[in-house]
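Have a look at the structure below before the remarks.
The complex appears here without one of its protein chains, the remainder shown in place.
Just so it is clear, A, B and C label the chains in written order, and each chain counts residues from 1 on its own.
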Amino acid sequence: MSNIFYKEAVRDALREEMRRDERVFLLGLDIGRFGGTYKATDGLVDEFGEERVRDTPLSEAAIAGAAVGSAMTGLRPVAEIMYIDFTTIAMDQIVNQAAKLRYMSGGQAHIPVVFRTQEGAGRSSAAQHAQSLEAWFAHIPGLKVALPSTPFDAKGLLKTAVRDDGPVMFIEHKLLYNSRGEVPEQEYLIPFGQANICREGSDVTVVALSRMVLRALEAAAELEREGISVEVIDPRTVAPLDIETIVKSVEKTGRLVVAHEAYERCGMGAEIATQVMERGLYFLEKPVRRVCGRNVPVPFAPVMENYVIPGAAEIVKAVKELL
Amino acid sequence: MSNIFYKEAVRDALREEMRRDERVFLLGLDIGRFGGTYKATDGLVDEFGEERVRDTPLSEAAIAGAAVGSAMTGLRPVAEIMYIDFTTIAMDQIVNQAAKLRYMSGGQAHIPVVFRTQEGAGRSSAAQHAQSLEAWFAHIPGLKVALPSTPFDAKGLLKTAVRDDGPVMFIEHKLLYNSRGEVPEQEYLIPFGQANICREGSDVTVVALSRMVLRALEAAAELEREGISVEVIDPRTVAPLDIETIVKSVEKTGRLVVAHEAYERCGMGAEIATQVMERGLYFLEKPVRRVCGRNVPVPFAPVMENYVIPGAAEIVKAVKELL
Amino acid sequence: MAGQPVCAAARELSAPTPDLMRSIHLTMVRIRRFEERAVELFMAQELPGFLHSCLGQEAVPAGACAALRDTDYITSTHRGHGHVIAKGLRLDRMMAELYGRTTGYCKGKGGSMHIADFSKGILGANGIVGGGIPIAAGAALSAKMRQSGQVSVAFFGDGAASQGSFHESVNMAAVWALPAIFVCENNQYAVSTHGSRQRVIPDVAARAAGYGIPGVTVDGNDPLAVYAAMVEAVERARGGHGPSFVECRTYKWLGHYVGDPGKYRPAEEVAQWKAADPLPRYERELAARGVLSPEESELVHAQVAREIEEAVEFARLSPHPKPEDALEDVVA
Partner (left out) sequence: MAGQPVCAAARELSAPTPDLMRSIHLTMVRIRRFEERAVELFMAQELPGFLHSCLGQEAVPAGACAALRDTDYITSTHRGHGHVIAKGLRLDRMMAELYGRTTGYCKGKGGSMHIADFSKGILGANGIVGGGIPIAAGAALSAKMRQSGQVSVAFFGDGAASQGSFHESVNMAAVWALPAIFVCENNQYAVSTHGSRQRVIPDVAARAAGYGIPGVTVDGNDPLAVYAAMVEAVERARGGHGPSFVECRTYKWLGHYVGDPGKYRPAEEVAQWKAADPLPRYERELAARGVLSPEESELVHAQVAREIEEAVEFARLSPHPKPEDALEDVVA
């Protein structure tokens, strides 16, 4: 085990996969010498050169399209879209091309592309640099969507993403890059569609995404002191979604809180709540509670930003209201 | 009352609003002489001229942006995006600009823009011309989203959209343009956020969107013959969503089916089901049933397309399973 | 402007061998007859969906693809039958796709707008205007990184040149000196929108200078002019000197889609272009060059006519997909 930063975990995954398979390469804005906005690719250009760690012109649609085209012709690109807010410019290539070309071609196309990006609020970067849009991509058949919450998950999930033969949205969180965690020395992969029970508990189930997993664990620790036992589940990937693990937990607890930063309306929380209800309305003691980003753009001033993005306190409150 | 086509209702709404307010104008691909792909704007150029019924270059991002910019500076544009699948190219302007500029400017910006587009399958137009993406837009704070299912609604909702001082996604359905319906001679508007109880019933509530409302009414008629009483509700707008009317109905029936063409995963069905549960888990006799587009791209061949897009039969089946 | 003379000269210099001239002719006839038949079948409501015909534009794909190898890549458009036929597809499996049958190139999942055959370097027609251009750039990037010697061609229309994806892709290909060729089929309209309302400049090729790459405008109804321009561009690409822009002036005979009366186009304009039919024009040239006699040409037409009827038979007799087939091929 070594204790590393989340950004190092991302970098190690990319380095290992690039060493293992020369078809893997990176493209994106300022990922080379500059090392990426959050320094996740720092130093990789020194080992792999500018061909395989490729700075691009400022053109997200072409970045995504070049990734799709090269993925269909024998390479395995990892395209970085600096902020998930900027996928709005590359949406046709991600949603109409990458996600559908295999299907439209009757299964001919292999499109092993990873779109690496990051989401989340908390840095006063305002409405165009702080969204969490995973639900958009989970809505689109043909895309897989991963949301690592720890260095361990970031490395194991990213290696799996790179080896996946279809398009993967790999969504990191801007406030996690400098978080630390234990990662094994020897190689490992984390399969998609297998949720992680981060903490076992018996009173209430909390399903959290991305950085909210950390908030959920804080809340669980606090609630434990009050004798309330919380089970915290991180789905790790929302497409595919490991609903079985979630349902099994709720069968035990009878109570569910879903927590994410994304806007509440039409967010993943609704999908998870609905799938749980479809499978087990009867064992739900109380309605599912959503602890999500408020349905407003993310404001600049910290006092307002903290208000619209939930934290451990809101989770604690929601859990108590379910008891 | 006059019996007119859906496409005429759209046209009449535009004509009336353009006559009423000279700031209202239209822009989009081939909306002038050509009259629009589905002929919704046919003839308007003759009355209002090429300045106010403005054909554009083939540039969706600029169409949306020009609409946003002109809306912020005293005009009231109605921008047509030919297929909702093509909003993927205009997403930044719709989601990061139109939806957020008012907020980011501290309430200064008035952005009375309507993005008219159409969605839906059923014409063997394959995966890039048959999506239903309303949930994407309902996810974004700052956008209103209307889905007219009849000529009456199309006219009344579009007039309201044009008079709204913020951005509205006005989503028509490509298979409804040639459907007919009764429309009053005198002027009327339909407020946003007020669902329409299309048919009263006591056993099961069916909430349907866009063209699925017609399928739901067919299903209700068929079920009535078997003595099953179905209440059919059309929310008309999904943002804002009139959840009260839906909840009131479910309090009565205890059973809910949600039907739409959009992909099931992360679709509006999940949001509606979740909000109903949040407000009334206890009076739900059975889990909410979703009758939605399957989680696959829309295939070309009719036999497959019909399989992935639900119809009245699937609604009938779902209703019976709830009893 | 934009190099017309250059190419007139090059046209002779790089004139193809008699065999190649004949195969270009065969390609044009195959496209012509396939499109004519497809239109008939569509009007007879045998084909689902909608259809964008390239009747009248046959010289562009025929001349362009004659300069390519089997292993080279192309991306195509909603009006893509000509491109994929020229790149070597079988008419029967194409027809089967138009019918939505399991024997079609996409097993009935794609239809007319999405025909693809990766074994032939065809990365897919595309329903999104401009959607195929970045993909072609990506294939060129792949060819360069794999040092495979392949080139990648993006076919697109004059309307597509107004899309941001066009700008971003051509610029990126130029910066990276990719083996890409951007072939603009300028048929002067995007649906009802004439080129003069699409841009101020007459020639789309004039934009090439803004990316620092060569751009030429050629007579798109002259397959040998198209071929000559492509030979230059392919050499440049394979030589590692980067992308080129080739604008081909042509015209589509029918409206935007089959069923569109195309009232927005002056009747005389349409008549003129039909009178200047590229196929007989090319046949006259081949006869004059002593490469293909009228009689031989007749044989080609007859042979292709048979091929078409066999293709229709094949398609009609092919099985429909099962409904549940719709659930396959979503994820790898």
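The working rule: a contact is a pair of C-beta atoms (placed from the backbone, for glycine too) under 8 Å apart; a residue touches a chain by one contact, two chains touch by 3 or more.
From a predicted model like this one, the values you see are computed outputs, not experimental measurements.
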Worksheet item: Which shown chains does the hidden chain touch?
Response: A, B, C
Discussion item. In the whole complex, not just what's shown, which of B:T41, B:N96 or B:N295 touches the removed chain?
Written reply: B:N96
Discussion item. With the missing chain put back, one of B:A109, B:C198 or B:I272 would touch it. Which one?
Written reply: B:A109
Practice prompt. Using the touch definition up top, pick the residue from A:A61, A:I94, A:V206 or A:C292 that touches the left-out chain.
Written response: A:A61
Fill in: Residues of subunit C in contact with the chain not shown
162-168, 171-172, 174-175, 197-201, 206-207, 209-213
Response to the item:
Those residues of subunit A that touch the unshown chain are 29-30, 32-34, 37, 55, 57-61, 85-86, 88-89, 123-129, 294-297, 299-308
Fill in: Contact set of subunit B toward the excluded chain (per top definition)
25, 51-52, 56-57, 59, 61-62, 64-75, 77, 92-93, 96-97, 101-112, 141-142, 144, 164-166
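Methods note: only the chains that are shown with their structure count from here on.
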Item to complete: Farthest from subunit B by Cα centre, which chain is it? Let me know.
Response: C
Worksheet item: Just curious, how far off is subunit B from subunit A if you go by their C-alpha centres, in Å?
Response: 30
Discussion item. Distance between subunit A and subunit C based on Cα centroids, please, to the nearest Å.
Written reply: 41
Worksheet entry | Euclidean distance of C-alpha centroids - subunit B vs subunit C, Å | 37
Item to complete: Could you tell me which residues belong to subunit A and also touch two or more other chains?
Response: 92, 96, 103-104, 141-142
Practice prompt. Give the residues of subunit C that touch two or more other chains, as numbers and ranges in rising order.
Written response: 106, 108-110, 114, 126-128, 131, 164-165, 330
